[in-house]
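Just one protein chain is left out here, and the rest sit where they should.
And now, chain A:
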Amino acid sequence: MAIRARRYADAKAQASTNTELLWWVFMRVSGVVMVFLVLGHILMNFVLIDVNTINYQYVAGRLSNTTWKIYDWLILVLAMLHGMNGLRYVMDDWIRDPSRRFVTKAVVYSLAVLVTVVGSFSLLNHDFSKDLSQNTPTQGTMTKP
């Protein structure tokens, strides 16, 4: 069961398992970190620049930059874990029938894994330099053997 405490001491008393208490702590720690990561991300990509100018060139450039790879991947992983655990609280609350709850969770968790894998590949395991180099030639890179 999700914890409904308003203090750490209450949370500890109410936690059915150690794992549940760990999630309770994780929701708060990841939350504090994400305030800066998420609001900073929105500021950089929506408020300070015109979203209408965002195109492939902009995205591929960002996805090729090590700083943004780390920054964006941190958001992806923290928000996915935090959001999915939050959704687990909501599903436990709203879906009464155990078998329907089980099926819903199975579908939702599978989707989450899929999106996380696809997102991680785009950030960590894809070389964008080939398409980018059409406009900004880089010397000596991407030469086929």
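To be clear about the criterion, a contact is a pair of C-beta atoms (placed from the backbone, for glycine too) under 8 Å apart; a residue touches a chain by one contact, two chains touch by 3 or more; residues count from 1.
By definition in this document, contacts and distances are computed from a predicted model.
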| item | value |
| --- | --- |
| Protein name as given in UniProt for the chain not displayed, "Succinate dehydrogenase 2 membrane subunit SdhC", "FIST C-terminal domain-containing protein", "Twin-arginine translocation pathway signal" or "Branched-chain amino acid ABC transporter permease" | "Succinate dehydrogenase 2 membrane subunit SdhC" |
| Those residues of chain A which, in the complete complex, touch the missing chain | 5-8, 11, 28, 31-32, 34-35, 38-39, 42, 46-48, 50-52, 54-57, 59-60, 63, 76, 79-80, 83-84, 86-87, 90, 111-112, 115-116, 118-119, 121-122, 126, 128, 131 |
